[in-house]
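Of the protein chains in this complex, all but one are displayed in their positions.
Moving on, here comes chain A:
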Amino acid sequence: MAASLRHMAHFQKALLVARTAPRLSTIVRATSTLNDGASKVPDHSMHFKLERLWAVGMLPILPTSYFIHGPVMDAVLTVALTLHIHWGIHGVVYDYARPYVIGEAAAKAAHVGVYVITGLLLAGLLHFNTNDVGITKAFELVFSL
């Protein structure tokens, strides 16, 4: 049995494709977080939905806060913004502060840092609302300049 060089080229090409392609069909280990829908393995789909629902809930708040100013609006904004910012910063940190880039320890520290930032932000905003003019009034003052 014999083969031409052309066959050989095809064979080589097929080998190359087989080696470089991501193996999506590989069997997933039992500890995987992939949800096949059949089993109720905890994943981030609920978190994803909650994040979007929170953002949708914030949509009417922003135009309202342009017209209505006061302590209630400040409180609503503080709660809405703090959680939205927490999830946002969480996503950003998980995207960029990766173990491959900055090392395992630094990545862990960055992930803890997200909660520190959220805590400080909430404390700062609550302090501003109670001991200072509050968010909406602050915007009013800046736009009166």
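Heads up, the rule we're going with is that contacts are C-beta pairs under 8 Å (C-beta built on N, C-alpha and C of every residue); 3 or more make two chains touch, one makes a residue touch a chain; residues count from 1.
Everything below uses one rule, namely that contacts and distances are computed from a predicted model.
K.L.:
Of the candidate names "Origin recognition complex subunit 1", "Succinate dehydrogenase cytochrome b560 subunit, mitochondrial", "UBC core domain-containing protein" or "Exosome complex subunit Rrp46", which one corresponds to the UniProt protein name of the undepicted chain?
P.N.:
The record names the chain that does not appear here as "Succinate dehydrogenase cytochrome b560 subunit, mitochondrial".
K.L.:
Even though one chain is hidden, which residues of chain A still touch it in the full complex?
P.N.:
Residues in contact with the chain left out: 1-5, 7-8, 11-12, 15, 19, 22-24, 26, 28, 31-34, 52, 55-56, 59, 62, 66, 81, 85, 88-89, 92, 98-101, 104, 117, 120-121, 123-125, 127-128, 131-133, 138, 141-145.
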